[in-house]
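For reference, the structure is listed below as structure tokens.
The complex appears here without one of its protein chains, the remainder shown in place.
And then chain A:
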Amino acid sequence: MKHSVNRPPTPDGAEDQGNEPTLQEIINIKLIESGEKERLMELLRERLIECGWKDEMKALCRSYVKKKGRNNVTLDDLVHLITPKGRASVPDFVKAELLQRIRSFLMSAAL
């Protein structure tokens, strides 16, 4: 990536959180490093397509765009529209499956 001469100095925010990473962050890092996060994301995508969740979100976006007009909608609008509905409508069996995967990963990573 091109490094511009005018690169801003590292903001204070990065140093401000305290030295200890939270448990959630540690788990996240472990998931990413081992490649498990990528696999989980793929599994999630597959399940959400299979159960029709993706089609539902698509339909929501389409009807919104139809209502507002194609040129009056931004990506941010759509994200704000479907995020709450999307989170709420993930089927329980999908959540359960992923939690189970994460659980077994944690056990094998012996955290």
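Operating definition for what follows: a contact is a pair of C-beta atoms (placed from the backbone, for glycine too) under 8 Å apart; a residue touches a chain by one contact, two chains touch by 3 or more; residues count from 1.
Following the convention adopted for this analysis, contacts and distances are computed from a predicted model.
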item	value
Options "Cytoplasmic tRNA 2-thiolation protein 1", "Two-component response regulator", "Coatomer subunit gamma" or "ubiquitinyl hydrolase 1": UniProt name of the undisplayed chain	"ubiquitinyl hydrolase 1"
Chain A, residues in touch with the chain not shown (by the definition above)	1-4, 6-8, 10-11, 13-14, 16-17, 25, 28-29, 32, 38, 42, 46, 49-53, 55-56, 74-76, 79, 89-92
